[in-house]
Each structure stands twice: as C-alpha cells, then as structure tokens.
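Working notes, structure below.
Missing here is one protein chain; the remaining ones are kept as they sit in the complex.
Moving on to chain A:
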Amino acid sequence: MIASTIENRDDLVSYLNAAMSLEHATIPPYLTAYYSIHSGTNSDAAHIIRVTAVEEMLHLTLAANVLNAIGGKPDLTRPGFVPSYPAYLPDGEDDFTVDLRPFSPEAVETFCKIERPGKAPSADSRLVETPDSRTHFLVSSPTAEKMRFYSIGEFYEEIIEGLEKVAANDPALFHGDPARQVGPEYFYSGGGAITVVTDLQSAQQALRFIAGQGEGLDSGIYDADGELAHYYRFRQLQLGRYYQVGDRPDAPSGPSLSISWDEVHKVKVSVRLADYPAGSELARVARDFNADYGAFLALLTKAFDGRPDLLQEGVCEMFRLRDGFNRLVCNPLPGSGGLHAGPTFEIPAGAGPDPGVSPDAGATDETARTVTR
C-alpha cells in the first residue's frame, strides 16, 4: 500500500476543493445532453439525465458542507473551477474524454464511464501515474504530483480515510461555523438528502453518499434507500428497459423505455466560442450564457459562504440558464455543417463574488492549486 496523500487539514481542503470541482464538472455534460433533447420527446431519457444532474448538484453541496465544516471557504469562481471541455476522467483507461455532447449513444457511453463502478484491483493501485501528455484530468491528486485516481469512488475513499487520520490528531478539525451549512430544506427533486456536517461521522456519511449514489459502490444496483445508482440509470438507456428490485445488473426486467435518437438538436460536440461567427447575434447569446453561468457560480459561492438562503434565488437563475440553453441549441451554427450551437462553458474572468476578506486565507491559497487544468 502506498502512503496516504493526505497529511493535514490543508491537504483535506485541497482535496475537498477538488471534489467540488469534480462534482461540478459532470453537470455541463449532463445539461448539454438534457437540453439537446427536443421538448416533449424522449421522456424516459430526459428524466434519467435530469435527475442525475440534479443529484450531482446535491453532491456539489455535500462537498461544500464538508469543506465548510473544516473551516474551508468554497469558491466556485476561481480560475479553472470549470474545466475546459473535453476533459479527461480517470476510470482506469486513458483513452476517453468527457465532452459536451448532444443526447446520443456516445453521450450515454460517456455517462456510463463517468459513473462506472471502479474499485481498484488493490489498495496500492488506487493512485496511478499520470501520463505526461495528459493535462485535463478531472480527478488528479492535488497533493501528489502527477498522480491521479483509479476512479471517483477511490478518490472519495482517500478523503474518507484522510478525514479520519487528520481528525485523530486534530480534535478541532470540525470548527467551521454551523451557520455556513446548507440544510436539507434546500434540496429536492432528486434522490437523497443534504447532510449537515458537524463532525467526522457526518462528514464521512456525506462523502460515502456521494460515492454510493454515483456508482453503487459495494451495494449493488440499488443503494440503501432503494435508489438506483447513476451508473445503472444510464445502463437502462443502453439496455432499453427499467430495472426493478431483484434484477441482475445485466438484465433489467422492468417496463421498456423508448428512445428516439433523432429527436435531438445535433449540438456541435464541445463547441467553443471560437466556433461562433465573430460579431454574430448567436455569438452574443453564447457569451451571455457564459456570463450568466459565471454569475450563477458567484451566487452559489455566496450561498456556500454563509448565505444558504440565496439558494432559493438560485432557482430563478437556473430557469434563466435553461432559457439560455434553449435559445442556443435550437439554432444551427453557421459553418459547422448543420450542427447546432450550444453553451461553451468558457467562463469569463471577473464573474466572481464581491471581494471580501477570507475567513481562512490558507484555504484560498490552496484552492489556487487547482486540479482541473
């Protein structure tokens, strides 16, 4: 077994910042696929993608709660928090990237890879070496250079063990202001609930929940609450049937679901602002979307900075983002062979929150050492 990469509170802060970045990084691909679906069609697929995206928002919030509990300061506006798509994801293979794709078999394949159960063959293979040529990893170790995790599940296992180790030496580890915690009243329309984090036990519970809801780690296709893990939700789209209790992973036996791959706006894969005709109205809408998205991340940063009530305002802002998505995806992108426009998630600098004094300068220094670029 290799040595732990988490030695102290600062390491934990780095890891939890990385966790927030990772959880967020899955949301733009899910939303791109979701909003590419023609309104009123592909109901089964739309619901599966939607609920997964919503639960990733829960995971983001849970990671923020753990970070706040140990006195960190979540910042979703720091450079590099939003990855540049396509981005690599470690699943034991080095040959696939996470793109922003319209709903398609390729997109579903990627979602399965993101959420695939990935237990390392042994504890000492949890961390694997990063090939030099790859730079865009979603989950690399923030503390051990050039190392990345075998899977998202292993990444969280490292934090869960690290929390225990640091807490044993630092009784005051969980000294964060409880008023900064986001409570269960702010999450709905998905499986699971928000855990308020105040101690080691609640912190580990929150992180185990994230890992379990994504991949069904150790617990089969359903988790303890009877919820299907994300991986198996997407498998339903590949296998054409819903799972029901008692099913084997390879043979769902529930109602059949129907998919029409053609009822989709063919959004250009991982479209960039540079693909838009300069000065066009469409380019303006794409830039507006990115600015709105940046402002939304700034709002979330404030919410995670002691103003959880702002999450209610966030609901209206999410409707605004939905409208932005819809404005883009229904338009062909000139010069792209009939492919459609879509948000690029290139967030302009300066969309950050009001400058303020950080309650914990050490934490913000750590966050600068970002993991996604």
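General remarks:
Throughout what follows, contacts are C-beta pairs under 8 Å (C-beta built on N, C-alpha and C of every residue); 3 or more make two chains touch, one makes a residue touch a chain; residues count from 1.
The working rule: contacts and distances are computed from a predicted model.
In the listed set "Sugar ABC transporter substrate-binding protein", "Cation:proton antiporter regulatory subunit", "GMC family oxidoreductase" or "Anti-sigma factor antagonist", the entry agreeing with the UniProt name of the missing subunit chain is "GMC family oxidoreductase".
In the complete assembly, the contact with the undisplayed chain comes from A:H47, out of A:H47, A:H175, A:R248 or A:R284. Looking at A:P105, A:G254 or A:P277, the residue that reaches the missing chain in the full complex is A:G254.
Taking the complete complex into account, A:G191 is the one of A:P29, A:P74, A:G191 or A:G324 that touches the chain left out.
Although one chain is not shown, part of chain A still touches it, namely residues 40, 43-44, 47, 50-51, 54, 183-185, 188-191, 227-228, 242, 244, 254-255, 257, 315, 319.
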